[in-house]
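Of the protein chains in this complex, all but one are displayed in their positions.
Right after this comes subunit A.
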Amino acid sequence: MMQWTSFVQKAQSLIDPANFTLPTLTSTDRNPSKASLFRQQFRLPDSQNPLQEIAAELILPIPHTSSSTSSGDQPRNLDRAGNRYAGRLHLSERFICFTTQPTSFVPSATHSVSTHWAGQTNGTGPFGNGFTLPLCCVRRVERLNSLSHVFSLALTTWNGALGKQQSPGFIPQRFTIQLVGSRQACERFCDGLKKGLRECMKEIESLRVVVNDCYSEYLLSGAKSKGQDGDNTEVRQPPDAGLGMIFRYPGDARKLRDRSKMRLWGEYFRENGRNATLIRQPTFHKLIRVGLPNRLRGEIWELSSGSLYLRLRSPNLYTETLSKFSGRESLAIDEIEKDLNRSLPEYAGFQSEEGIGRLRRVLTAYSWTNAEIGYCQAMNIVVAALLIYMSEAQAFFLLSVLCDRLLPGYYSTTMYGTLLDQKVFESLVEKTMPVLWDHLTKSDVQLSVVSLPWFLSLYINSMPLVFAFRVLDVFFLEGPKVLFQVGLAILRINGEELLDIQDDGSFISVLKSYFSRLDESAHPRSENPKLRAITRFQELMVVAFKEFSGITHQTITEQREKHKDAVLENIESFAKRTSIRNLGPDSKKLGMDDLGVIYDRFYEVLYEHQQRQRLLDEEKKRQQRKRVERTSILGPPVDREVGRVGLGPSPTHMDYDAFRDFLAATAKWAVGDTPGSSRKESNVEQSANSFRGFGKSLAWNNKSEPADHEFMQRLFRKWSTEPSEGLSLQNVVNGLARLKGPRDIMNNINYFFDLYDDNGNGTVDREGILRMSEALLFLSRRGFDGAITPSEPLEEVGERDRFEQDKLSTDERFLGSVSSFIRRCFEYADPSNPEGKATQERKDTDTEEATEKLDAFAIGDDDEEEDLIDIADEAKPEPSDSKKQNSDTQHNRGASEAANPALDPNNPLHITLPTFRMVILADELLEQFFDTFFPQSFRLSDQSLPAAKLTSLSSNLTTFSNINTPKPHTNAAAGATVAGASGGIVPPGKGLRGVLDNIVSDGIRMAAEVKKRMDEAQRELERNALSRPQEDDEEDDEEDYDPRSGTSAPPTIVGGISSWGAGAYGADPERRSVRDTDRDLLEGAEVVSIHKKEDTSLLDEKEEHQHAAEGSSSRQQGQSSSHSQNDGNVVSKVEFES
């Protein structure tokens, strides 16, 4: 009834949220790194790191304008120094920064020292007084040797010297820095500086380009040339200072006193340098607070936000991006297109193609560089506003700084940052205006509903533009806290009226009417003309920055931290709910709880993999000892946080490896038998533990490696609709829904058959049949948890032993069932047609391909088996080899075929689905297997595997040898038995080394085991094919069905699962007798277990060989890690008599 498929995509896009970053948070450490604090304070690009720092004093010369100067006067000027500032000098790869803020980013600095700037900054902004100087701007550094005990440097910059011409009276910018510290420290700093200077020299050309786009250059050169000849007319072309130059700037320039502001800035630039070489003195901050002049607004925004430094790094990125992606389409572009006509339509520039074109290009270019954000409504409004004052390229970089740093997570696909900051804002209101807050709560007015657009579009469409820009002026300098301060001030100023409102409607109207009268006098009735002259907007600024001066960056950071989890959880539950609801009709076969479990597990696994990958990458980089600089200077910040649905775009598809982990968390049989330590990334695991949000649930994952079996690969391929992309949530849900839906044995049988119907023609060939049987063994190797109950226990046993007894028989019998499965399949198979030659060839190649790809377990071949045993006997292989060895044991098809007439490819055969069904249904256990066990083995909400149990899983692989034995519980015993189990390779008690060797040999043994088993199976088949039909035995079993046994299996024996029991085979050729036993078993002969006493007796040395051969049923990758850990219950023995 619904169009589910497109739902799915929607859901995907919803939970597929965007780039997110809180500048102050990293995934590993909730305290921001020193480097990121450093970058924040000085607004530096992500590539910069604090390399050196030293206490210093900045000594500025007496302004040139106040003394008639010539270059000769310079030194004297220096002597008669102007302002002096004490502070710290910081050096990064490409910047030298001085600030009066006493922050420090050296490793030993405490967090509070590193964040000091975030506290009360008294209007100086985070970077205080001082400078942030790209090293390429430094023209010369001189060591002044005025006083021997003072270490002074004189810096001359390129300020004003990069223009096309220089006026004759040009005076270079030059100032002095006195380093305060030991001689050694000073020298070290100077060395660092020298190095940096050398490396940055080549950037001067970029600097020239960037600087020439700055209006200040034009302003100063223009002013100068006014007094001179018109010979430098070329310089006259003013740089692009936004649409305002064409369509006028908003507001009345006279009322804004634009001209005098311009003059003041001109003066400031002349004294303190301009754009990249500007020095911040108190006047700088004051000039910003009173509002920027139109033509300089863009440039100062660029400077105070630091986007200038991004542009300096790659001046052509904007145009390059546009041309690189020109003509390409994207969802973001569609969305942008929808909104172009709807952005600040009241401004003339955006009713014109010119303005719309600029807006389109900037938004589009950004959506390409940051595909995770793409485009979010409200960005159109913000960018439109920026474009009034700056060029496209400038706006492009500023938008990047906005999204990455100033408004973290605001525009992400979950809008997490927006929601978080609303929460923060609400809590600040509650704190600072409790009475108002109470009233709002009582009136059921939801504050954030009103304030959200303030933050999301930076007051631009809440206040008249001129005022919104004034807020932006301060915002770019002082950061996000400004938005909060202004918001609080709005509420404070309107507090009284707001206390009267009763509902959302009146609340909104009070505020709207306030905004519409911001230009009116704040004290219209005042006697004092000065007071009368104060506008409501001025009042707002005063209240915001004086009364709420206590709201600092620190405050915001802390509050964000506090509310973050709740906000994320909200978003995540919304996303989860939505995507689950939209999973399509198939998903309805599963319960809500199940879907919830799948959803959680799916994303846990994905994030865990993503995280692991990330750490691996980092590690790789570290090993290459290369601080890799980002190729694109834009895009997600390096220290952004990832790993939660709520945070932004998540991976949406799992690859096969992730799928294995998913299965391992879902089905016991998918848990591997290898120690988790075989994962190379031990350091990764460590951090994955601290990985927020999933740490607890994935903890087990660090210990148990998922299995890797051909069956799992088939499942993966079967489930995926787009194998190259991997599995989406939808795929996984559909896949599980097929299996876990309403109980339907026919469905399950068909499904299983389909998995092996490689050609899709409804047949499975010989190879497939063998693989099916492998899979049956693989799936059952950890026992059935009572899902399968044979008709009757073979022996009457006491109550107490009942369970063990059942288990024994079940496992054994299942083994028998599988073997008769093979036999019957071949028996009832149809011969493939005469023209089968060709078909066969095709199949062969198919199989070969498959074999290459798959790490399947082997179908035996004798020679190789012998080899393996030799290796095992030597007990020398390195641990890391075990896996390889295992894959080396890929069966040699040719050999086994030669050895086994039944496998002769010249007699190709196949079974069809009806045959397969018949064969399954003919066997009680197989029937039960498909009816209950197989679907139940995928555990969702019904019985998710508790971590603890899972961990111990691998240690509980039941072999035939331990089936009937109570488990020893001490580690010591475990160690001993493990060693004992190593088939005489290492004597018991040989310690760690022994255990290690055991693990290795286990893997090898296991491989040998498998081959042997298949070999046996084939042999048996041959025999059976030749001789007696043997159904009788099984049918007897069926007749003897004992209803009691159906209920006798204890429900919760997760730990003690038995497997198909690869026990009791001699790996050693000398132990043919054991093999015979095995063969008999496969033939369905009765198995007799030996009781405990005998078990123990069997434990002694004469059984060593048997131990060696005994596949601890780990078929794939050797024994599991827990072997060495908590393996209290491993190997004891059972002997089978034929």
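Everything that follows uses one rule, which is that a residue touches a chain if its C-beta (ideal position, glycine included) is under 8 Å from a C-beta of that chain, and two chains touch if they have at least 3 such contacts; residues count from 1.
Basically, contacts and distances are computed from a predicted model.
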Hidden subunit of the complex - UniProt protein name among "Growth hormone-regulated TBC protein 1", "EKC/KEOPS complex subunit CGI121", "GTPase Rab5/YPT51" or "NADPH:adrenodoxin oxidoreductase, mitochondrial": "GTPase Rab5/YPT51"
Touch with the omitted chain, as defined above, among A:345, A:434, A:495 or A:831: A:345
Absent-chain contact - pick from A:378, A:393 or A:919: A:378
Touching the absent chain when the full complex is considered, from A:457, A:552, A:731 or A:928: A:457
Contact partner of the left-out chain, one of A:47, A:418 or A:552: A:418
Touching residues on subunit A - with respect to the absent chain: 1-3, 6-7, 10, 13-14, 17-18, 335, 338-339, 341-343, 345, 376-378, 380-381, 411-415, 418-419, 442-444, 446, 448-449, 452-453, 456-457, 461, 500-506, 508-510, 512-513, 570-571, 574-575, 577-578, 581-582
